[in-house]
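I have placed the structure first, in the form of structure tokens, so that the comments after it can refer back to it.
For this view, one protein chain was removed and the others were kept in their places.
Per-chain numbering from 1; labels A, B, C, D and E assigned in written order.
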């Protein structure tokens, strides 16, 4: 039985910090296979060595997807507050390399009621942070959430 | 040896249509494991049956990632025009269910030169389209691209 | 940054209930590949139809492993209370079929201090429960845990 | 410690029959991701329905690879008789569909000594057989094998 | 066609030694994704470096599962003697690190008939052994097995 949280259980400025994951070559290989993204910068070490990156780097969309998942484990897996993900605005800021370790610092940045009394919209900023404390990606998530039933 | 294309090889209004993929239960299971997103709407058939969706639906971020990969196979895997993905603006429009088949219709929508003569920015709109012809996601991709070397 | 919990933060009788997972054919295929367990009762539909099970059933050890993981998401991923898993006593009670949905109900059943002041042992009973409310496995986990530092 | 078998431990006409595997949609999805073969006949149910096959079929090269693996489990995993696989001659005879169950019937068909006293060549015919008893593929494997050390 | 062995084909004291597997980072990543066990000692290199282990270690339950699979390849895949796995008693003795190579030494330790003439119970001790010859886990498996049909 999942314990429900509601729109009203979060407030602007609330922050959440997730567990971390070390990015491995295995993540890149599995990601490419699942999403069809075999772009040589991620999969061809000879080619990557000739680029400004000097080596294979993680797929940017994987970092986005992981930020969604890390926050799922921190909060959403145990409290099904979300009705639907409406979209994201993603900014890729720095490359992530094999061996880097990333986690998410999330913050509620906007809340607004809708015309439907049982739904509310919230905007959360997920910052993906590497082991040096650098923000490598900003992912602004837009959610439709359950509102608390009124008597 | 990858054949290079350049910023100049694309023009506003150019369109590309990818091959299609049928979304399976196996994609959902692998996606959850790779990204840590075990949210019950995607992974718990009993719970999903109680929601407005009536059944498990594909993770929205998977559709985004797949749109990136499908266009990789259509164009980027063979022509390394891209220096870096700078980010995306994603709008999730309709749910995708197990058994649905999706592909991407992509269009170049903006191009602008930068202060660096070897780099240019392009905006591409990737529309994810299901087997009924419905647009289920709009993913606006922002790329830094190689410009053609000048004599 | 992981928030630590300690041996002292749990008491005999505390219970935890996890999110659920629907077991799919894809789980069986991935499990076999990762663990080398291609036993025909799990992988050969023709053979399984001739047994008392009538169809392929989930690998019992997968249910054990999943119970460990489901409780990880419920509690341990966010609070690193555990130093080491010392072992388990597992009783397989009922088969789990493709399409069944399972979760864990966990309870602290024993606690004991050790000769080392910074370590304590706890026994937790993880009951794996299917969508009908039946207990399909009992997994008694033995943990070495961090004790709260004393002034 | 692996127990060694030698070239001399096999004779022309020796046969081996493996355990079976039911081919699932999950095998097709994992195969495509690992080998980059997203050809629509295997991955796009809408397209496949318009072909003479009427539905997605298993990748032929997967059946070849599986025949190699099924015989590995039957014999080679426990007896390291093989120095190297020198190549194969493969004939694809019938399509395999999701839900079909296949195993291998293998036979030693040729043996010849080489100029090196510690090496011998053997040819094995691996027939892939479906649940109806039909031969769906013939895979003729050529091996360099260890010869028994002479006093 | 699987060749059947029976309860009567094994005797107390019979031993079996399996092939070996080198544990890789890829096993840890796949295991976490399949079982949901993303505990930082296994997945976060920065965190693991601060623990007494000094580095990421393999999930204990993976070693258990692998011991089941390695014995499947040694014996059970080719002889379907087992009706059901009734449970295990597992003792985790030493950590296993990325790069370690493990195999199983198994021994029949108990046999007893049951009230049903076609079923017998056997207890097998699976010792997981690393490349230094150290026993890292003891897994006592309890099986319900087919008995030989009586005339």
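Just so we're on the same page, a residue touches a chain if its C-beta (ideal position, glycine included) is under 8 Å from a C-beta of that chain, and two chains touch if they have at least 3 such contacts.
Here the structure is a predicted model, which is why all the values come from computation and not from measurement.
Of the options C:7, C:38, C:76 or C:143, the residue whose C-beta touches the omitted chain is C:38. Taking the whole complex into account, chain B touches the unshown chain at residues 1-2, 17, 19, 73-74, 77-78. Contacts to the hidden chain, counted on chain E, fall at residues 19-22, 24-27, 29-30, 73, 99, 101, 131. In the full complex, the hidden chain is touched by chain A at residues 24-26, 29-30, 33, 38, 40, 43-47, 56.
Note that in this section only the chains that are shown with their structure count from here on.
Interface equivalence for C-D, evaluated over A-B, B-E or B-D, points to B-D, where over half of the contact pairs coincide by residue number. With D-E and A-E as the two chain pairs, more C-beta contacts join A-E.
Chain centres here are Cα averages; for chain A and chain D they lie 42 Å apart.
Averaged C-alpha coordinates put the centre of chain B at 36 Å from the centre of chain C. With touch defined as above, residues shared between interfaces to two or more other chains in chain B number as follows: 21, 24-27, 29-30, 32-34, 36, 38, 40, 47, 73.
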